[in-house]
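The structure's right below; bear with me while I get my questions together.
Apart from one protein chain that is not included, each protein chain of the complex appears where it belongs.
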Amino acid sequence: MTRTTIGFGLIALALAALAFLPTQLGAYGVGLLLGMTGYVVLASAWALFSGPTRYISLATVAFFGIGAYTVAVLSETLPYPLVLLVAGLIGLVVALVVGLATLRLAGVYFVIFTFGLAELIRQLVTWYEVNVTGTLGRYIFLPITAEQIYWQLLALAAVTLGIGWWIARSRIGLALKVIGDDETVASHIGIDISRVKLSLFAVSATIITLVGAIQAPRWTYIEPAIVFNPTVSFLTVIMALLGGANRLWGPVLGAVPLFLLFEWLSANFPNHYSIILGLMFIAIVFVVPRGILSLGEDVMRRFRSRELRS
Amino acid sequence: MLEIANLSLLYGRHRALENISVGISEGETVVILGANGAGKSSLLKAIAGLVTPEAGSRVMLDGKSLIGLPAHDIPETGIALVPEGRGVFGDLTVEENLMLGANPRRARATEADRHALIYDLFPRLAERKRQMVRTMSGGEQQMVAIGRALMSNPKYLMLDEPSLGLAPIVVTELFAALKRVQQTGVALLLVEQNVSISLSISDRGYLMEAGRIVGADTAEALKTDTAVQQAFLGGSTA
Amino acid sequence: MTQLLDITALTKQFGGLTAVNKVSFSVNAGEIVALLGPNGSGKTTLLNMISGALQATSGTVALEGDIISGLPPNGIAHKGVSRTFQLVKILPSLSVAENIIAALAFRPQPLWGRGARDQAEVLLDRVGLGGRGDEHADELTYIDQKRMELARALASEPRLLLLDEWLSGLNPTELRVGIDLILSLRQSGMTIVLVEHIMEAVRALCTRSVVMNVGSKIADGPTADVLSDAGVIAAYLGDGNA
Amino acid sequence: QDRTSVKIGYAVSMTGGNAGGAGITTIPNYKLWVHEVNEAGGLELPDGTRLPIEVVEYDDRSSAEEVVRAVERLVTQDQVDFVLSPWGTGFNLAVAPLLDRFGYPLIASAAVTDKAPEFAERWTRSFWLLGGGADYAGALSEVLAAAHASGEINGDVAIISVADGFGIDLVNAARATFAEAGLNIVMDRTYPPGTTDFSPMINEAQASGADSFVAFSYPPDTFALTQQAQVASYNPDVFYLGVGTPFPTYLAANGENTEGILSLGGIDTSNQALMDYRQRHTDFIGQAPDFWASQMTYAGLEMLEEAIKRVGLDRDAVAEELSSGTFTTILGETRLEDNQLRDLWWTGQWQNGVFVAIEPSEREGASAIVLPKQTWQAQ
């Protein structure tokens, strides 16, 4: 109990420090923090559902884009908090529909289905804009600074990790693990697979939608090609997997170094970015086989066992 | 002659086999008895090359060492394994599974005869040639697994609990079939929990416990051995 | 004696193949009934329909008069039906105790936290895995996995327990332990339907037997009678085992 | 101040979906200009001294998020003196508010937007060199109306457009201006980016009986349309394609068959400075510049160079000078009106392997349009 309290205390302190950070950094530093926090939330929210169930979803950018588009459409007509709320609700509704549709799919069929779905949503948004509203690009002129975006994302990150922490300790968390292991067993011990999967998917997708909505004001100009860029989905998956998708801190530990690696490479090797990134990636896969978090745990374990022996 | 000497095996830090020495002559039938987890399956897997034993272990077939030979080259030497859990190709048909059994080159010449033999031994398979093996009952799958191993024209056939999950009548038939297999000159290395019936077709038997061989004798002697009675036959020849 | 399970004209077709053909029988509360039959006669398929793993093509399954066929497996589990699988199904990424806790946490009166951990230990003890809750489920031996699976099925406090060849693969000594365990379950009032090919166990455990062949029921009655039935001997037991 | 160089930074799409366009229009010009300035000893300052250019370049990987961050990095980390614009309308808009906040001028040379006047007002240090969709569509409608009036073509037009910001801007403007010019749009289709098979649309256009075929397309589509029109033996009198047509690779791929094809942009071949630039570009880069935005990109750099020469490195002064000064560039006498370059060639045509400017036809240096387009030659 006390350890949990101390843990929470430490986390609260860390959060406060992180919230304070922008005052110490320039615009670039804030931009960096912002982008990083964005991916931390994306990867963590993604892993809420996909980590324990092992359903690799590539629909991330669909929800992300929905969030951004909602802001673009409504930013002039509704007050900002309300816009976020609406975005979250739309994300939730879409997630429920999508979740219902994908219940029967498994493995790579689910993966590619979600990819197709993201592309379909992008196509439909495009078609709607072209044929109904007659404008494709939209402008967002909201007076929201990078710091404010960062703080919102930071809060969302805290909420996401909080949810993750709670889930891991709750029956739902165990249910998810059971589902990930064997769905037949899961249903035979009384787990309502559909409901568990659906609710988790909805939570995860709503958070992702909010990330898109919160980040949108940063771009001024939005079009489907920008906010429905599949790279976002891929990066999210890669970051979460790299860190270890079924641990609470795994996605964070994947997102932060990877994001910084991207940043470092593009700052220092703009012309050989691809090759170096690719080679490093391959190296990582070979050196860190089970995710960064597991690597850390392995080291810890070895350390402890040595301590015990001596 | 298949000779195993000083065979040891580690799974991580867990010692599954320790200094096992076992021999089977051509055409002979040998049964290995032991409790669950004694290491019987591990022994068969080691012979089949599926797990790598410790250095110093010896597996010799007619004087040639099999150690270090990759698993996929073992069938070619005339050793076939019906593994625990069957290991059939679930998404292929019965016919395709049997066809794959005859994949080693040594099996090609006798392929047609073997087909006939197997359909004769297991008429159920003849009825279900085109069924996806995944959709068959547990016992049916066991037949496929045995049939597939026989297809490779083995000199040494290793069976890991072949009667597991088979109806009594099929067990009787299976052992009758195994007798016929013996008559074709194939040596059998049998792991079985159904002690009485397996001893009845065996020449010799080994007793395993916690990764070691703790006893060996002729089948006749084992049937009446009181220690064996205690440990494996539940005190009576049920 | 009250009737617990009632199966009426249950049928399952796979494409052109009729795996279970209009099978009807019922099981009284507290009974242990053996479901016998040659390989491929439809026993597992029948269990699958009772537990909801498969939807019946036609016919019904009722539990104390409630129709349960048509419910999803989790619904049937909550009505009080638990099972083990012919090929053990473990939850490999969980520990042994967590395998049990998972079932405790999702039964109609869920247990969670301390209570669940204690109850899991009790159940593991009961199947002979006492003190081994922290081991990884996928590192257990086959027999121990089967034990764990039984403990998991028991965790749901079922009224009806379905065992699919749970005793197979045991050596005679272990078999005796297993039989005693199942007998102790009956003492606690559980109703059990078990599929088994080991006649020794069937004789020792089951008061009644139902025999299937090619999807249809061919015999139903007291075990001793059924096992000496000529049709059953011809189709299933063979002369040697009569 | 003992500075030894002028730091100039840019973030462009070297990889990703936009790399194809940036690799032709933007990057080569930045490289050429830097090379030339440094060959000459560097950027000249008001006191006559020269400082070499030090380049900081980043790849935005065709991501809007990345371009924003890269520009922030340029400004706050690398502390560059000036930032050159990225490629693409959306990306220019993404960095515009940022640069404005930091007080940096933005010379947007690869962004087509009708809202340029509004943006120039909103971000007073932003400059827009490539016009808006309405300009190009309006010019095209004049070309077509003139040809229709002279009886060369019927008044029917078949239009297809790519479903993204650029295509939609143009087709929206076209719908309005074509109607005003008495042209009749008989087919109006929009296709998603990434489309590779245009035969259904070509068949429909062919069946429509329109003498004019207009595609507001992107490079891959432009190439595909050219090939597939040949396959279908589709030979409308007027064949107008979008971005990509004025690319040197387009000529390389289609050779003689480019003859008579219309598109956005164009060059005045009588402009010696421009032809000289084209030669230098070809020599240095190993490939000719395109016939549309390349020249504006380069001219924008020349303006920046000249402004620095006049007022020094003070960014506000440079912006002021860009806004009000008159410059001699490869385009000739260049002056911005309300921060926008309005003296542009809106429509051009491939004639004898050169993409010449034809509209505004009354402007000096315009070539005469040649209609109808010759039929496709077998290759």
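Per-chain residue numbering starts at 1, and chain names A, B, C and D are given in the order in which the chains are listed.
One rule holds in what follows: contacts are C-beta pairs under 8 Å (C-beta built on N, C-alpha and C of every residue); 3 or more make two chains touch, one makes a residue touch a chain.
Here is the rule we go by: contacts and distances are computed from a predicted model.
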_Listed names "Oxaloacetate decarboxylase beta chain", "Multisubunit sodium/proton antiporter, MrpB subunit", "Autoinducer 2 import system permease protein LsrD" or "Amino acid/amide ABC transporter membrane protein 1, HAAT family", with the criterion being the UniProt name of the chain not displayed_ = "Amino acid/amide ABC transporter membrane protein 1, HAAT family"
*Tell me the shown chains the invisible chain touches, ordered by label.*
A, B, D
*Among the options A:M36, A:I140, A:L241 or A:A267, which residue touches the chain absent from this view?*
A:L241
*Could you tell me which of B:G39, B:P53 or B:P104 touches the chain that is not displayed?*
B:P104
_Could you pull out which residues of chain D are in touch with the chain that's been left out?_
13-17, 19-20, 22-24, 62, 160, 163, 189-192, 194-197, 199-201, 203-204, 219-220, 223-224, 227-228, 230-233, 244, 247, 249-250, 252-254, 378-379
_Contacts of chain A with the absent chain, listed as residue ranges_ = 101, 104-106, 108-109, 112-113, 115-117, 119-120, 123-124, 126-127, 130-131, 184, 230, 234, 237-238, 241-242, 271-286, 289-290
*At which residues does chain B meet the chain that is not included here?*
48-50, 70-76, 80-81, 83, 87-92, 96, 99-101, 103-104, 132, 134, 148-149, 152
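The rule is simple: only the chains that are shown with their structure count from here on.
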*What chain is the most remote from chain C, judged by the mean position of CA atoms in each chain?*
D
*Selected interface, A-C versus A-D, where C-beta contact pairs are more numerous*: A-D
_Based on mean C-alpha positions, which chain is nearest the centroid of every protein C-alpha shown?_
A
*asked:* I'd like to verify one number: the distance from the centre of chain A to the centre of chain C, where each centre is the average of its C-alpha atoms, in whole angstrom.
replied: 43
*Where the centres are mean C-alpha positions, what is the separation of chain B from chain C, in Å?*
29
*asked:* Between chain A and chain B, what distance separates the C-alpha centroids? Give it in angstrom.
replied: 51
*Going through chain C residue by residue, note those that touch at least 2 other chains and give them in order.*
none
*Considering only which chains touch which, how would you classify the arrangement: line, ring, star, complete or other?*
line
*asked:* Per the touch rule above, enumerate the chain pairs that touch, sorted by label.
replied: A-C, A-D, B-C
*Mind pulling up the chain C residues that touch chain A in the complex?*
51-53, 72-74, 77-78, 82-83, 85, 89-94, 98, 101-103, 105-108, 110, 112, 152, 155-156
*For the complex, which residues does chain C have touching chain B?*
14, 37-41, 44, 86-87, 141-144, 165, 168-176, 197, 199-200, 235-238, 240-241
*Can you name the residues of chain A that touch chain D in the complex?*
26-32, 35, 38, 123, 126-127, 129-131, 134-137, 139, 215, 218-227, 229, 231, 263, 266-267, 270-271, 273-274
